[in-house]
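Here's a slice of the assembly, chains where they normally sit.
Here the chain labels run A, B, C and D in written order, and each chain numbers its own residues starting at 1.
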């Protein structure tokens, strides 16, 4: 069961309102590397985990991430507090409001009008948080590696946010949050390496013949060798022929079908064939209104021709008000 | 700050494994009316709320919903526990595994292969949870109504899940969860009506001329009057003419444009006109290969004709193996 | 069946082009609280509704919301008309075009380049409309409450848009649309309360023991009591022990499993245990290249050290052109 | 099998860094009409295609589109190269960094903080690419038309990007990419018209009675006739009565149900009826705190009244620090 205390895990002191910065901070509130993603990643793993040590650790860290979500949410809320009041009370002249909400350095309007300068679960571009960000698959040798990677990403996004603001209170709280990601990363590393063995992940053995091959698929200038593809551990294959059909077969796909299916497929093939012997005239050629080859498309979109067409038309184009503009500006439908 | 205790808010006793039922239970774990949606709805409102009474209440209820998320998650995990082991250990014969995972009454394979019989944040159809489910807009007269509605919906989905299972332990826990939604609903009602006034929502006054009109837009057999559109409070308008341009204007849209824009729009109009005086031949007509009108499309897709076409074709259809089926079943590419 | 007349329900008179404002208006065109959401919410409810009074009302209001979608769409189209022509005709110098499309106060480029200054079904952040915004569940005591809440939200977003523009024609049309949300809200209230009883929602009775309890889950400074958690209707519980396992059980989750499943789970447990007795060396420690404890991470990311590493490297770093910068600016790959 | 060479299909020469422009270019990298959409559209069709001619063509064009994805990706990467370094190294003063990342004409911050000035698969608004953009349905008479349309759209988006930049190298590469879309469009046209017949799409014959009718559903000022609804091919129907129930039936929906279902539905109808004879008092009326009709809503949200309410309240509003502001600016929680 969760319990809550209104004291934050880390004190938030914001120097002044800044909805543009608030909007960027959403990255770690409702963004893919943010605290909700972290909390839900570990919480859902904890729920399904059977190993008592990992289960305990996952609940510990999930609970802390929820507390971080609360910290970053309060940073957003404090940065937005002035904007929230002005929006709710319609306290400014309209032109002033429009200017402040869309001003340079402030992109918060894409989240603010809709969400009222609150703390929505979106990233800084207004994209709603989705559980597609969570990649847990209920196998610890994979999930722990995913957790390690997730903490690394979160650490980096915090770096970037810290580099963007000179508000000392915001910087301070972000520094704490950034550091905690590293501490969690270390715990996940320990839990992973406390599985013996933990590599390769999962249970099923690999096929030895393909486990140490490096296929040099991208060739040309810029190739480089390193420990990732050279040395005694690697069989480096550059020959294109040896990269294909590596099982020694035909490299084709086939399926054994009952005769009935084959009959139907023949019928479908006959009905839907693009006849290679045909030299059809196409809609594109109709649309070009031109005699020549389809190759060089000269004069396409020639404005004067279109203009002429308009002149001879009987249609009610004038009704749009476009046909007869006069004076310096007029109303169009 | 959040804290966690490993005891659940409600004890979960599951009679036996049932991954098909587990899959349905996901509706309230990662579905739109589920506990994550509830928890995040109230938590994000709490973070941005300035009224101390509501802020406290929202944190109370958000924290309880997180605890409910934990309860429903454990129901899923218990129902899935057997399936999880068999999947992880590849403990069954393949055909048996395939059968058990796709068997009648068990649709869990759409979530199970991917998520390993864990507790993923999807609904029962495998759709990942999205913050688009949360409709908070940081205005209490709207958000409290949204919360009331959300609790009502959650109550109903629990009703349906309760009606689907005869596992007494699952039923019991679901009954608790269902009831708590009603209790929360009552709290939100009180907090809403403790705002005086709370209707109409927000701050800006409405336009009196349109606030009590009911436009009878759907006509024909089946019309019915009731307190929602009759009585002294309503001005009921059925006349189609009086439903249009209700401001007394033209009912058209117009914008005043500078001359330069008008010139450009004229140019665009000329370039892009669909000439009403033209009687063009179209690609569809080319594609019909038929003499008649475009109206009646007889014999389109006549199989025998297509067959004939195939017979005369010079293309390498045989390469697909379709041209020469023999024996009772063969391999196709 | 739907019919259409080209006169709008409300005349749209826009003072001049303003693609930045057009972009904000998308909130009510393709946004979560917008008119498509409203129209589809009521239309889909109407289709599945069996109660003749509600069915008629839902079709009435759905049809009006479609007509509102048309009004707000024309506001967007008029505000965008100039931009549309300039974009389609590439009528400006490139630098001018870039400046006008990305200028201060104009964020429309995130929708404009892709959608051609038309009327796309996105919100102001460019997020495509999704049916995840619609929360109907085909139970009237829930759906009517959802509709009431949805109208409240839409009213507020219109407030905010009205507060943002001083174009009198836009303001006027938005005032009509805002007011109609309130009128619809009143109809839904009447239809809800014409259900007797309508509370609690749905059919299934709640569990009396848990229906009037308020769990004080969030404690610490800032707690406050009000009608939502005090008075004779409420049983207020602050004791953490009494908040857990409220059924009187263990607060644990359990499932009865066949022995075969237990065997498999034991096997899985053995294979995947994170050994609490192990003190493994981890990849993170390898990655630190440091002797000390994992605790204090001093000097990590020390630039000069990295620089030294580069100096001794045999790899073809120079090929990137980074190794030898000269002159005042050069081309990099 | 795919192979890769590090030489691009088209050389990319960018005049200088411009992250704002990079952001717009994402439209064709991870946007709906972009190169990933094109490549995956044709690749997935190729995989499932049985006709050897189309299969070959689809693999040809899919492979080229992947190569285009690489070209547009490198344009993005080059435009972002300076920003990437500054962000990664935190090389600027914070205020400078904030200003540069959110400056006028640069909206890249909505993608840059999160994605590190790389080449993310989003459109210019930061919306992640989704396979919902791909509309293939594995029927060539439909898929080829979809491909033709997709190439047309991609051509237009390139037009718009070309119109936005005066960087000659970017313009040059975009011109190549734009042209290739037209070349592909021509190939798809040929392959479509080499199916004889290809119209109507698919196999099943249409119902002659409804194949040449044009229902004039939108009436009023602005109607216009053209080849799309006039001439011998069309039966033009404006009479509203003749547009409904065109099968000659009742225009109603019905289903034959077993008696048991009818009994249950009766029970549901009775339980959920919105009683048309009721004149209920509603929550909205409670919320108005006003004696009058629900019609005119005057003075709603009157600030002074609310102020009075506050004055008499016993609650701890002062705790928020709002009750007693003094000095010129203070800290709020």
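Please note the rule applied: contacts are C-beta pairs under 8 Å (C-beta built on N, C-alpha and C of every residue); 3 or more make two chains touch, one makes a residue touch a chain.
Bear in mind the structure is a predicted one, so any value in this text is a computation, not a measurement.
What's in place is 4 chains of the same protein, and the file's complete complex has 6 copies in all.
By definition in this document, only the chains that are shown with their structure count from here on.
Two copies of one chain, subunit A and subunit C, touch each other, and the residues they use overlap weakly: the shared fraction of interface numbers falls below half. Ranked by distance of CA centroids from subunit B, the top chain is A. Relative orientation of subunit A with respect to subunit D corresponds to a rotation of 120°, obtained by superposing CA atoms and rounded to a multiple of 5. Once the centre of each chain is set as its mean CA position, subunit B and subunit D turn out to be 17 Å apart. One simple way to say how far apart two chains are is to compare their mean CA positions; for subunit A and subunit B this gives 21 Å. Counting partners per residue, subunit C has 5-7, 13, 32-33, 53, 78, 81, 104, 107, 110, 125-127, 139, 141, 148, 156-157, 159, 162-163, 182, 185-186, 190-191, 193-194, 203, 217-218, 222-224, 226, 240, 243-244, 251, 265, 268, 271-272 as the residues that reach two or more other chains.
Subunit C contributes residues 1-7, 50-51, 53-54, 87, 90, 92-95, 97-99, 101-104, 107, 109-111, 113-114, 116, 122, 125-128, 139-141, 148, 182, 185-186, 189-196, 203, 222, 224, 226, 331-332 to its touches with subunit D in the complex. Interface residues of subunit D, counted against subunit C in their complex, comprise 13, 20-21, 24, 27, 31-33, 78, 81, 104-107, 110, 123-127, 156-157, 159-166, 171, 217-223, 240, 243-244, 251, 265, 268-269, 271-276, 278, 280-285, 294, 297, 315-316, 319.
Subunit D meets subunit B in the complex at residues 50, 52-53, 189, 192-193, 195-200, 202-206, 208, 211-212, 221, 224-228, 231-235, 252, 274-280, 283-290, 293-301, 309, 315-317, 319-320, 322.
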